[in-house]
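Accompanying notes for the structure given below.
Of the protein chains in this complex, one is absent; all others appear in place.
Moving on to subunit A:
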Amino acid sequence: MDRTASQIVIRIQADDFDGESEIAALIGGRADIGAVVAFTGLCRADGDDLAALELEHYPGMAEAEIRRIAEEACQRWPLHGILAIHRHGRIAPGERIVLVAAASSHRQAAFDGANFVMDFLKTEAPFWKKEHRTDGTSGDWVSAKDADDEARKRWAES
């Protein structure tokens, strides 16, 4: 394996994932990795009537779009690897939705890389959340947040 190349692993899956083993696989025993920053996004219940979020995605494009974002991160920062796992289907409050991890020799690139990938994933990767209520009805589609757009825009090259 080329030790200078950035390893990019993108997975879209219905199943849950184990962050510890995924991060260990990303590091892969490499001794030149000094920092891994991992973000885990969970299904959050803002009130007490959310039964689950249903994550819909655009098969094919979802993976391609996250890969494109990860590749851009690898061009911006000296990253050894990026891992992104995004679940789809029905996900209950407290369950994991997404894992993004960035590995580098030093912490700053790992922090920036993971942050960058998440900010773009939120606004560019084709996923949509629908709310399901505890009374069995389906609620609204979650609205996109202006704050997420602002978070993405701050990465514009100055």
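Just so it is clear, a contact is a pair of C-beta atoms (placed from the backbone, for glycine too) under 8 Å apart; a residue touches a chain by one contact, two chains touch by 3 or more; residues count from 1.
The working rule: contacts and distances are computed from a predicted model.
Student: Could you tell me which of "Heme exporter protein C", "ABC transporter domain-containing protein", "Purine-binding protein" or "Molybdopterin synthase sulfur carrier subunit" is the UniProt name of the chain missing from the displayed complex?
Tutor: Not shown, but named in UniProt as "Molybdopterin synthase sulfur carrier subunit".
Student: Using the touch rule from the top, list residues of subunit A that touch the missing partner.
Tutor: That gives, for subunit A, the contact residues 41, 55-58, 60-62, 64-65, 86, 97-98, 118, 121-130, 141-144.
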